[in-house]
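For reference, the structure discussed in these notes is given below.
Just one protein chain is left out here, and the rest sit where they should.
The block that comes next holds subunit A.
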Amino acid sequence: MAQTLYDKLWHSHVVHEEADGTVLLYIDRHLVHEVTSPQAFEGLKLAGRKPWRISSIVATADHNTPTDHWDEGIKDPISRQQVETLDANIREVGALAYFPFKDQRQGIVHVVGPENGATLPGMTVVCGDSHTSTHGAFACLAHGIGTSEVEHVMATQTLTAKKSKAMLVRVDGQLGRGVTAKDIALAVIGRIGTAGGTGYAIEFGGAAIRALSMEGRMTLCNMAIEAGARAGMVAVDQITIDYLQGRPFSPKGEVWDQAVAHWRTLVSDEGASFDALVELDAGSIAPQVTWGTSPEMVVTVADRVPDPANETDPTRKSGMERALAYMGLQANTPISEIPVDKVFIGSCTNSRIEDLRAAAAVARGHKKAANVKAVLVVPGSGLVKAQAEAEGLDKVFVEAGFEWREPGCSMCLAMNADRLEPGERCASTSNRNFEGRQGQGGRTHLVSPEMAAAAAIAGHFVDVRTFA
């Protein structure tokens, strides 16, 4: 019978199945960071259990690490304790690889895994972080887990799980200039809503997806969770294989050939059936800007802020009113007339080299607008930072008045010192515009790197397609 990619990934990892369909799913790769692991390591120790397979673990510190003045260390004592706790736990337990604070390969866990070849097609990949869906770009079954499950994976190399339904999001046609994977992600969420993918694993397919680089596919799968789907995935093709060749943990020699032959089978079979289908035409997608406090509250840059008066559902209507009040916006305001106070270019969604190249191409030869207080450019990892500097992108940003920072999660969730002040409005390439996400009272608008750079220069949102 024709199988979906998700069927193949699922069935190839089932160790044991109970009568109610609950299975023990084998886990190949366990990514670990400092925020969601300390209680798991402690639980393991208290129960006197040993980790099952330490060579499955790749760890880094990313959420709490500062993005400037690294010579001064981590000033916040509670943040420092959490990072030092990870240091101590990995020292005691071990790992395939650990990229601690200040290591040249340190960075956001979802950037570090793929760029080191630690994320390989056909793997199950888990991490105590919802954006683990990112790794599905490599035809992995990848999803976020809670801390109890982090402990469960460490102790048993498995998870208890039930199979989700399968959704195909097919994006055919060709993206226009200045329209990116981020805009596809936001357009999909705008279409199906933040709960539209709940209970599903999403496969992204179609000509526009096949045309995306691995960076673009990671951006798209990263935001599957924002559509409610724990896992997003893209089938293997030559772009996948070319990306992986020569990475530190990628297979080498004969084993590489053997691996590639297997990876090429990681596609949905012709005629495989999905439980749901969503179709978009890439050519009709315009640059997206969120206006509210949920990623589904999104319009195009040419639109106006929606009016709750036009909403009939009472829960949705009150949600819109609350969002507008929080965001300090009037209904019907043109998006292009909304000024921004800060700009953030970074996060596990958009901090890879391609994202920085795109932002730099817009910023080159311009200066940030006077009303924009700060523009933070935070590369996803030390390797991304080094690559960007080798290409001179750092100079482009600095000449435009942007700040070139050290790698980390930074102002995506503001666990470190990078944050919005109450009432500040930010054009952000991150993934969540929830209340308080980038700092209490902060107002987040999600956009692509190109759109963020253009907003920094114009001082307000502007259609990057017509931006000189």
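Some notes on this structure:
The working rule: contacts are C-beta pairs under 8 Å (C-beta built on N, C-alpha and C of every residue); 3 or more make two chains touch, one makes a residue touch a chain; residues count from 1.
The rule is short, and it goes like this: contacts and distances are computed from a predicted model.
Per its UniProt entry, the chain excluded from the display bears the name "3-isopropylmalate dehydratase small subunit", taken from "FAD assembly factor SdhE", "Acyl carrier protein", "3-isopropylmalate dehydratase small subunit" or "Branched-chain amino acid transport system permease protein".
Here one chain is not drawn; of A:32, A:415, A:451 or A:464, the residue touching it is A:415.
Across A:32, A:109 or A:123, the single residue that touches the chain missing here is A:123.
Listed residues A:147, A:300 or A:336: the one in touch with the omitted chain is A:147. Although one chain is not displayed, its contacts with subunit A can still be listed: residues 15-16, 18-22, 24, 26, 28, 35-36, 38-39, 42, 47, 49, 52-53, 55, 63-64, 76, 78-79, 81-82, 85, 120, 122-123, 128-130, 132, 143-149, 151-152, 155-158, 160, 162, 164, 194-195, 198-199, 225, 228-230, 249, 251, 255-256, 258-259, 262, 294, 296, 315-316, 318-319, 322, 413-415, 432, 434-437, 440.
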